[in-house]
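A single protein chain has been removed from this complex, and every other one stays in its place.
For reference, chains read A, B and C in written order, and residue numbers begin at 1 within each chain.
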Amino acid sequence: MKRSVKALVAGFALLFSINAAQASDIKIGTFLAVTGPASFLGDPELKTLQMYVKKINDEGGVIGRKIKLIHYDTGANPKKAVNFAKRLIKKDRVDIIVGASTSGTTMAVIPIVQKAKIPFISMAGSVKIVEPVKKWVFKTPHTDKMAARKIFIDMNKRDIKKVGLISGSGGFGKSGRGQVLALASEYGITITADESYGKKDTDMTAQLSKIRATNPDAILNFGFGSGPAIVTKNIRQLGIKLPIYQSHGVASKKYINLAGSAAEGVRLPAASLLVASMLPSSHPQTEVIQAYKNNFEAKHGPVSTFGGHAYDALYLAVEAIKRAGSTNKARVRNEIENTKNFLGAGGIFNMSSSDHLGLGLNAFKMLEIKNGDWSIVE
Amino acid sequence: MSDVLLQSLITGVTIGSAYALVGLGFAIIFNVSDVVNFAQGEFVMVGAMSAVSLLAVGVPFAVALFLALVIAVCIGLILEKFAIEPAKSATVVSTIIITIGASIFLRGLALLIWGKDFHSLPAFSGETPIHIGSATLTPQSMWVMGVTAVLVFLVHQFFNRTITGKALLACSANPIAASLIGIPVKRMMLFAYGLSALLGGAAGLLIAPIAFTSYDAGMMLGLKGFAAAILGGLGNPMGAVAGGVVLGVLESLGAGLISSGYKDAIAFIILLLVLFFKPQGFFGKAGEERV
Amino acid sequence: MDLFLEAENITKTFGGVAAIFNLSFATRKGSVYSVIGPNGAGKTTLFNLLTGIYQPTSGNMRFEGKSLVGQPPHKISKLGISRTFQTPQIFLNMTVLENTLVGCHNHGSSGFFSGALSLPSSRKEAARLEEQAMENLVFCGLDHLANRESDALPYGELKRLEVARALSTKPKLLLMDEPAAGLNDSETGEMGELIRRIQKLGISVMLVEHNMALVMAVSDGLLVLNYGEYLAEGTPEQIQNNPKVIEAYLGMGDD
Partner (left out) sequence: MKRYRGFFALASIITLAPILFPVNYFVTVVGVSIAINALIAVGLNLLMGYTGQISLGHAAFFGIGAYASGLLTTLLSWNPWLALLVGLLATWLVAELIARPILRLKGHYLAMATLGFGIIINILMVQPTHITGGPDGLSDIPVLNILGWDIDSDIRWYIVANGALLLGVWVALNLINSRIGLALRAVHGSEVGAQMMGVDIEKIKIKIFVVSALFAAFAGSLFAHQQGFISPDSFSFHFSIELVVMVVLGGMASKYGPIFGAAVLTMLPETLVVFEDYEVLILGAIMMGIMIFLPQGLWVGLSQKIKPLFIKKTISVEPAGG
């Protein structure tokens, strides 16, 4: 028994002694859903972070120090996210956390970062992350609330009054559904049907027939993954000729590939990054976006807006550290909050103590799918 | 409302056909080996994903489908040989865990090979739908129903008309007696796994143009197939087929008429009710088990 | 005659086929009563009916005047009937002593709560039951194996363990289903000896057995079944000389 206790102690000691890092590095912690159901978010996000951290280090680092990126995979599991956030804070002693692919994992760690007083920039969509404002929490992606507004504005222009809503039962779809239901009346729009589908559902024609029976002017789908593509196909298979709106959740080429010809004419709000090559050169973001797109595609294939969120989060942090001149957490936090006119992949960020996102509706472009590619409506 | 009903029926029978094929696979394996193969859904995924890959490297469509089936069958045989056979004396709980493990393992393997993206297969014969009233029937739906019907018919004939088929059923009735009268039980087990992998793979190929596929597409289909097999009375192949179609229709009617959010809950509540009140399934034989 | 075990016109069918048909018999307290008959005569089915594992399709069964029909096995066990099985139903995941302790289940009362908290009452009871279980192990000559895992026991000892376990329920009537099956001659002899000693304890025994030498040596009365039906009843001598019985056995070819 004694001997085994000794061995155990030695083993533990060995396990725990490996965490000495160079003190001079700036440590940026991240936890992303690189595997699991939300891996389409986490995967480009991690690739982006790794690519740009390397680039920054190759160019001499920030305030004379190299960046060390410490990453854990959450698989979109909030339980793991909580432990990894604690690990980043307590064990790895990172200076700032840039991470969380999903709203669930973000919401799960908010109490921890708030308590630890460490700046945290999330890459998840839900508006709940920054409303109400939490002192240490920021985010980069456009919110579902913004997407809903953008869509409603476009509907107003086309004189669409009655909308049949169908949403995914995942976090993104549910949260978007909530925003749509809450905002519709503000734009004089009636929601005639409120249907949903599960993550692994394979056919939504039953729900869509039900929507059709309510005689809407258009169908709006909030969701991500394979669901929206199936919805799009099903709508056209049913012979429904109504305009289709999708959310920014499908803003990737994959959606067009999966939905095929059914995707023609579908409108959705999305970040400018998606249509980088179509942006006029006068557009302020053009340069940033083109550079990011080229860098990413040179290494990893087609760009997605999700990686763009990671790019924004990283550079928001880096710029704030530069301005703060140190990694003092309180000062870095203040500097993030003071971000003005930051040109990111997602838009132009203007943060304030009451706005921890800092994007306006103009960060979204309303797109329409034409001939199997994006086109700008406005 | 009637067009919602009709559309729900069409959708239900289509997806129910896929459940039926998976359920049939469950039933065949259960019949021969008393094992419920939780990895059944992975055959569906392997079939569809293999076809996607083969098409991507330029293999002609029909050949790709055929090779995909071959791959699915191989996975089935490997599963039997290396996971089920070595543990043949295992208890029910052990085999459940082994096959769930196999299912997770195959999913992990698929993740490494194919990544996390969704893929689609082209529809077998165009996408121009046929309109029945205001409901629609796509050509692919007809493929799903048609091929399922043919496969089910063939399996039925196989069990009732061929020596091998009858031998397969004999294994389930009494494996020791079967081996005594010279039926190679081991080979029959392999055969059962191959056959049910074939059915699963076929379901995958049929459904992929409608539902897309990804490395984790198998699990839910597997569970639904299992539910179908139980609804029909475990070990009753034709019962499993009926169970699959019933489950598909109920689900789809639930989504169309009651609540799409609770669709899966409805399916499982029905399953529980059947288990509680008619555990031998709709089509299982009633009666006391002799100890 | 004291009311002991009585069966009245019991019938049990499986999917239309009668395994037991219109059978009536009664046993006396303190006797060893054997049921014999060719394979498939319905002997084990009869035991399953008497112990509540099956319910009869029709007919009545009473034990000490109380009806057995509709009673689940654990209630029947509480009435004072216990049994052993043709294929031993030993708890192979437990030691010999633990197996026997389960037999004492009816004679304890500590439940989930007192057990979970290991209350003094529960501990005291456990000690008492353990003593009781050990006595039965001694009685069956298994005490030296008390802490052995039961899955390591040879077949003959498993059979005796089943007896020890059944005795721990303190039965009034012990049903023994082929206690000598699979045993060699000397083990069979010991089993016969054990049956007599059980009878001496005042416990009645009902026996299903193929080994005729054993049956004839220990039985006070015999019941012969054929295809689930009554064929004959009587003392060993009467049965041995009964032409119907001889015909049934010869016609079938004994196993």
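Just so it is clear, a residue touches a chain if its C-beta (ideal position, glycine included) is under 8 Å from a C-beta of that chain, and two chains touch if they have at least 3 such contacts.
Treat the numbers as computed from the prediction; the structure is a model and nothing was measured.
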Among the chains present in the display, which ones are touched by the chain that isn't there? A, B, C
Have a look at A:T48, A:N77, A:Q207 or A:T232 and name the one touching the chain we're not showing. A:N77
Among A:S169, A:N221, A:S272 or A:Q285, which residue is in contact with the omitted chain in the full complex? A:S169
Which listed residue (B:I71, B:L223 or B:A240) would be found touching the missing chain in the intact complex? B:L223
Touch with the omitted chain, as defined above, among C:A26, C:V69 or C:M94: C:M94
Where the unshown chain meets chain B, residue by residue: 30, 36, 83, 86-87, 90, 92-98, 100-109, 111-112, 223, 226-227, 230, 234, 261-262, 264-265, 268-269, 271-272, 275-276, 279, 291
Provide the residue numbers of chain A that touch the chain removed from this figure. 8-9, 12, 15-16, 34-35, 71-73, 75-80, 82-83, 86-87, 90-91, 103-104, 107-108, 110-112, 126, 128, 169-171, 174-175, 178
Residue list for chain C contacting the dropped chain reads 51-53, 72-74, 77-78, 82-83, 85, 89-94, 98-99, 101-106, 108, 110-112, 114-118, 122, 125-126, 129, 144-145, 148, 165-166, 168-169
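The rule is short, and it goes like this: only the chains that are shown with their structure count from here on.
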The distance between the C-alpha centres of chain A and chain B, rounded to whole Å, is 36
Distance from chain C to chain B - Cα centre to Cα centre, in angstrom: 46
For chain A versus chain C, what separation do you get between their C-alpha means, in angstrom? 71
Could you list the positions in chain B whose residues touch two or more of the other chains? none
Numbers and ranges of chain A residues touching at least 2 other chains: none
Within the complex, which stretch of chain A touches chain B? 35, 37, 39-40, 43, 166, 169, 195-198, 200-210, 212-213, 225-226, 229-230, 237-239, 254, 257-258, 260-261
What does chain B use to touch chain A in their complex? 1, 3-4, 7-8, 10-12, 14-15, 18, 111, 116-118, 120, 127, 129, 131, 134-136, 138, 207, 210-212, 214, 216-217, 219-220, 252-253, 255-257, 260-261, 263-264
